[in-house]
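As structure tokens, the structure follows; a few thoughts come after it.
In this view, the complex is presented without one of its protein chains, the others remaining in place.
Right, chain A next:
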């Protein structure tokens, strides 16, 4: 079997916050169409890694390549157009908007209307709005949130808000989707829904997904590759079964009551 080309390549990445070495010399490869999981105890540096991919943090050293581009040449607001979408560990929805409005913001990078077009709602601008609305409706259907599409997001239960945030990330039309602790705080059923969505995204749309997860069932069930961090140090990478059996992982992570 020919291996899929790599979509993300992290090379010797390190990050220091003052005296704290949040990440040391991390090298990870993610292939196209892969579902990869980043796991590790609290404070291991997982979110920091996402923040560096998203260009919110500047690495202390190292390289990040996405497809054929050096990500370090870009700024955070370029990410959506490059094809990287993300959800946040703590909800980061636009709380004054409805579900649909949140998703429409997600499409920002792929729409054109400027101030004048917006004011006059010229033919083109109106058509663009209509197309955006259609695309967003497809996401609503995919995530099975039709009933709440016009609700203000602030009134939704936590699990649904997370789902909306996933929808908003999908609206950026990502080829690489970064999910930071999607299922934490979700019940069994909601968790299974999310796992199913992730698999569908990969199987039907060919998306590459990187999840940061504490829920070991989800990680073991749907990941192709698991990368383990401990105090910013990569300690294991490989298919779920191999990683779960790795003594270093058991010692550092699973052994410490991390289920």
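Convention: a contact is a pair of C-beta atoms (placed from the backbone, for glycine too) under 8 Å apart; a residue touches a chain by one contact, two chains touch by 3 or more; residues count from 1.
Keep in mind that, in the parts below, contacts and distances are computed from a predicted model.
The chain absent from the displayed complex carries the UniProt protein name "Amino acid/amide ABC transporter membrane protein 2, HAAT family", chosen from "Xanthine dehydrogenase", "Response regulator", "Chemotaxis protein methyltransferase" or "Amino acid/amide ABC transporter membrane protein 2, HAAT family". From the options A:5, A:118 or A:157, the residue with contact to the unseen chain in the full assembly is A:118. Annotation: of A:134, A:189 or A:204, A:134 touches the absent chain (contact as defined above). The chain not displayed touches chain A at residues 54, 56, 76-81, 85-86, 88, 92-97, 101, 104-106, 108-115, 117-121, 125-126, 128-130, 133-134, 137, 168, 172.
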